[in-house]
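Removed from the display is one protein chain of the complex; every other protein chain stays in position.
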Amino acid sequence: MWTRLKALIVKELLAILRDPKGRIVLIGPPILQLLIFSFAATLEVSNVDIAYIDRDTGRWGTELIRRIDASSTFREITPLTGMAEARTLLDERDVLAVVRIDQDFSRRIEARRPAQVQILLDGRRSNAAQIVAGYLERIIADLASETPGGKLAASPSETVVVQNWFNPNLTYTWFTVPGLIAVISLLIGLIVTSLSVARERELGTFDQLMVSPLRTHEILIGKTVPPLLIGLFHATLYVLAAIFIFQVPLRGSLFLLYPSLVFYLAAVIGVGLFISSLSATQQQAILGAFLFAAPAVLLSGFATPIDNMPAWLQPLTMLNPLRHFLVVARGVFLKDLPAGEVLADTIPLILIAIATLTAAAWLFRRRME
Amino acid sequence: MSADLARLSDVTMRFEAAGPPALDGISAAIGGGAVTGLVGPDGAGKTTFLRLLTGLLLPASGTVEALGYSTVTEPERIRAEIGYMPQRFGLYEDLTVRENLNLYADLRGLPADERAATFERLLRFTDLARFERRLAGKLSGGMKQKLGLACALLRRPRLLLLDEPSVGVDPLSRRELWAMVQELTADGIGVLWSTAYLDEAERCGRVLLLNEGKLLFDGPPGELSDRVAERVVRVTDMTRPKRQALAEALDRSGVIDGVIQGRAIRLVMKGGEEPPDLGGKVETTTPRFEDGFVDILGGGPGGRSALAAAREPAPEREGAVIEAHGLTKRFGDFTAAENITFDIARGEIFGLLGPNGAGKSTTFKMLCGLLKPSAGEGRVAGFDLRRDSANARSRLGYMAQKFSLYGDLSVRQNLQFFAGVYGLDRARANAQIERMIEIFELGRLLGTSAGSLPLGFKQRLALAAAVMHEPDALFLDEPTSGVDPITRREFWTHINGLVEKGVTVLVTTHFMDEAEYCDRIALIYRGRAIASGAPDELKAGVASAEHPDPSLEDAFIAMIERAETREAA
Partner (left out) sequence: MTPPAAPTQKSSQGGSPRWRRFRALMVKESLQILRDPSSLLIAVVLPLILLFLFGYGVSLDANRLPVGIVMEAGSPPARDLVAAFQASRFFEARLARDRRELAPDLVAGRIRGIVVIPATFAADLVEGRPAIQVITDGSEPNVASFVQNYARGVVASQLAQQIAEGTRPPPPLATAPRFWFNPGLESRFFLVPGSIVIVMTLIGTLLTALVVAREWERGTMEAMMATPVGIAELLLGKLLPYFALGLGSMILCTSVAVLLFGVPLRGSPLALLALSMAFLCPALGQGLLISAVTKNQFVASQVALLSGFLPSFLLSGFIFEIPSMPLPIQWLTVIIPARYLVPSLQTVFLTGDVWPLFRADIGAMLLIGLVFFVLASRATKKRLV
């Protein structure tokens, strides 16, 4: 049995590595994703263009604009003469926000009466708009504390002292890169596995396998181990990139990460084998993998928190292996997640792996008849 | 004969700068009112030749002219006046017969008022009227081919180019197609018919014989056969086994080629040499195109198989090695194979013949464990395929129809893989791999990806992979379609040698020549075995006064016709 299994596993690995198409799958997506995700996929906001209408004649209005200008978040700050112009710029998305300072702004401040700054924001980009509103409010609050009246009253920005655990500067790559380890393992594991049976079927080599003395479970193991190894390899590359290129702190233990990763990959490979057994062609296998991967990534908490999803959808995400492994990957890197917590998310992975592999084996046997 | 319709002058075509040319200095002409055969094994350059004529490819050097226009400057004019049927017929499988015809009628600009009459004529001509609304993908191979032909004929072309129209088509449909094409030439249309079947060449008015990009012969097919006139003999009523006799004959220096024909053997002698004494009756017989081809190539291989010599005899056994008892397979309410029963003894070659979709592949697959029968049972080397399938499978070797090794793995990696899955231990695996490399002369190509091997070597590698574990039974699914005659001879030399060592062989084939190698044949038609017996018996069964010496193909067609009449009655 070992001879046969070894031959099969070596062949699977070679078939993937020697096939130019296989190499596209193995090399293209991972590099592209690493680049795009870690550099482009950021919900941080910078280089924002804004405009202002300053009708104030006093020094406070000028001072506020100076401070906004000094902030690194904003790129271009355009003075406007009236609301009509503001409307056009917002409509045409030339600016994200317009700050409006009224005529009596300085006068009211000097008189220690409450003054108001109006901020108009482009709600089409609601996420960026909210973040920019937050920035502006903080700048305004800082200014407020220096006004004659402000020296007496405390502003909320001082009232609330914020401490960000695990990631004090809220560096975005610390968030995305550990998540990417999980996503890349999903995509690679899924594509490599879902193609493996479909490719053999298309090339006619599948019959060749079926007439050899290999038993069904041997073929299944032979089809599971290579994607597992390749998935582990890619995950390891990403772990190294996270530590050495992106300088993400590794606070927990990799000895906790890897066992969980193995079960996670097993669960994913089960899904891939299932898709593969179902597909007659590589084409269908790719589409099938895509049809699974898109919802799996979107409903995992990778980009947006699960808490934000509708209540009835949240329990469904429990079936998503990516959801569980994301917690482990991020936790091990940033939070030094204790073993108990890792286990709590690994047990569902084990259950999902058992379920998907069993389903795949069942379908595989059925399709042979 | 009218003036030439197309002309190639000193055409060379190269796809890879480093590799050998696909076509090498070809000059040829194609005339009207006749079928010109473009004959050669796979990879000889036939498709490239046809594509050059349509202007889909431009020659690296030399000129191509068709219908008086240059393919470089006026391909549009050529395309308006030719009919071209590419391999796989160029049909849209998810459109119906009618929709395919409509599409090509519009594309070829068939005037609206001629349409009804043309469709009617073509549908009658191809006998497809009943299937007008069927999806092209659901047609049988023969029907697809006729539809492809109909699409190419919509606008009565002056030159008709057919790329391997007979691949995957049974002899019956082949004969019909041939008759249809003959009818066209009567109207002055020039037909270029490319094929890997050498027997088709004999029926052509003229033949262009291609091999490895070179034009080996250009002229009427009889001229090529005449090269070996009076040198071809048939040896019948031999006292010794035919396979041993052939092996011995082939080793004689005077014999350049030899094949088995039922109980007889057929030999081509060197000029001036006497046929060897094999203890039988020797008579001179009509030479065939293939004999001439082999002669040009310098003769076939010897008769001894190093592969067979190197292996242990297969174990003696009581009873049959391969057994089929009432094998039946149903897919839904369609019965693909019904109650098929036969036994194959140790050291016997058994052939499954039949039109496409008749059930021979289904039967074959049930016997090597690829399909589970709905009823009945199959055994290999005594092991029940249902209960003991892994044991049964370890005793059989399998060679698939199309090349189905791992194309991205190197030759050595393929051998290592097959040694591994058949559970050969390290020492034995290494020994066997070395042996295969030596026997099949794979040494230079060990690092090459199997997918980029020349066809002949692919075939060798496939055989090596199938026999490395020294199986008791060999399953061969159309093993030599498309390969050149030398490679085919070599292949059968090995098979014959293995059979002499007691290996049992089950083979499916379309090739009548290949069927002649079988000890016994079962003819499968519409899911049933309608006839079985030795090739000579089958031939004798259809012999009649006006047809005293029918070929196996004649027998095949006659028996199918008989079965149809019986069914109709």
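Order of writing sets the chain letters: A and B. Residues in each chain are counted from 1.
The rule is simple: a contact is a pair of C-beta atoms (placed from the backbone, for glycine too) under 8 Å apart; a residue touches a chain by one contact, two chains touch by 3 or more.
Since the model is a prediction, treat every value here as computed from it, not as a measurement.
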item	value
Which of A:Tyr52, A:Trp174 or A:Tyr264 contacts the chain that the document leaves out	A:Trp174
Residue of A:Ile68, A:Leu136, A:Val192 or A:Ile230 in touch with the missing chain, whole complex considered	A:Leu136
From A:Arg59, A:Arg93 or A:His217, residue that would touch the chain that is not displayed	A:Arg93
Residue among A:Val10, A:Leu298, A:Leu319 or A:Leu351 touching the omitted chain	A:Leu298
Touch list for chain B against the chain that is not drawn	15, 51, 54-58, 75-76, 79-80, 82, 84-96, 98-99, 102-109, 112, 115, 133, 135, 151
Touching residues on chain A - with respect to the absent chain	21, 24-25, 28-29, 32-33, 36-37, 39-49, 75, 90-93, 109, 112, 114-131, 133-134, 136-137, 140-141, 143-144, 147-150, 152-168, 170-172, 174-175, 282-284, 286-287, 290-291, 294-295, 298-299, 303-305, 307-310, 313, 327, 330-331, 334-338, 341, 344
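Convention: only the chains that are shown with their structure count from here on.
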item	value
Distance from chain B to chain A - Cα centre to Cα centre, in angstrom	55
Residues of chain A that touch chain B when the two form their complex	1, 3-4, 6-8, 10-11, 14-15, 18-19, 22, 203-205, 207-215, 368-369
Residues on chain B engaged by chain A in the complex (per definition of touch)	365, 368-372, 390-391, 393-394, 396, 398, 400-410, 413, 416-426, 429, 449, 475
